[in-house]
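This report concerns only the one structure given below.
Missing here: one protein chain of the complex. Every other protein chain is in place.
Up next is chain A:
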Amino acid sequence: MTAEPPESVAESVAESAAVTAAGSAAVVTVRAPRREALYFALRNGKLVAGLVVVLVFLLAALLVPLTIDYGPNDYVGPAASAPSGEYWFGTTTFGQDVFAQFAYGLRATFLVGLLGGGLAAVIGMAVGFTAGYRGGLVDEILNMITNIVLVLPALVVLLIVNAYLGVRSVGVQALFIGLTSWPWAARAIRAQTFSLRSRDFVDLARLSGVRTPKIIVREIAPNMSSYLFMTFILLFGGSILIAASLDFIGLGPTQGVSLGLMLNNAARWSALHLGMWWWFIPPGAGITAIVGALYVMNVGLDEVFNPKLREM
């Protein structure tokens, strides 16, 4: 269920960093590397399209609920009515407004993506940087932990923990997702750090009396910032997908609403058999669009940061 990026991403990014360095050194461009990246970013159709889709949904999640003066689970309208001028996405079997549920559900989706993906990114970076920089025994221990978490069937653990603890808020859900989906990120970051730590500028920082954590944050991380950013996007998308799956099988938050929970309710009350397409299409399409847009963005970012992939 975890989003598993191809192994080659790590290598291609490492390579691209080297290529960029070599290329720009040879050409001696006056333009700063960051502005160059921005220039290519704005010209990259995939990146811009993905970003627009995500931003539209994000704005909807932030703003639309402000314009609705009832809760997403309130019984406000006629039961099971098709989309109309008053209820844009129709209503559920119980007369709840699907549009309101969708808008609030988007919020939960972004929140779980941000918290779960963010937590996974933080753990992945902490483990990856430490293992890659320290090496030796520390590396071996961290590698072992990473491998254990990697082979744990994350969904099964989530199922058991969720069912056992019964705490089901978006925050707790994000916590579990974050705690289980970091291993691939840690591995990739470790590999990158390992190749960067033997560069002379790291030694020069040590000769300048800079301490290890600062060297990692100030010298090593900036050299892989594009990679860290892409990692976060993938973790963000993966986290949304896992949350939706959990919600769908009935292990979502007990209060509130989410896109996965909407799908769960629609399935539970046989929306498909009853022909109530407006109940399950919006949440399904929303999840697909957001996650799809994130992955397209990622491909676009890869092209921006990796000159070999740039379409000329």
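Throughout what follows, contacts are C-beta pairs under 8 Å (C-beta built on N, C-alpha and C of every residue); 3 or more make two chains touch, one makes a residue touch a chain; residues count from 1.
Note that in this section contacts and distances are computed from a predicted model.
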{"item": "UniProt protein name of the chain not shown, from \"ABC transporter ATP-binding protein\", \"Putative spermidine/putrescine transport system permease protein\", \"glycine oxidase\" or \"Carbon-monoxide dehydrogenase small subunit\"", "value": "\"ABC transporter ATP-binding protein\""}
{"item": "Listed residues A:Leu114, A:Leu159 or A:Val210, member touching the removed chain", "value": "A:Val210"}
{"item": "Interface with the undisplayed chain - residues on chain A", "value": "21, 24-25, 28-30, 32-33, 199-201, 203-210, 219, 222-223, 225"}
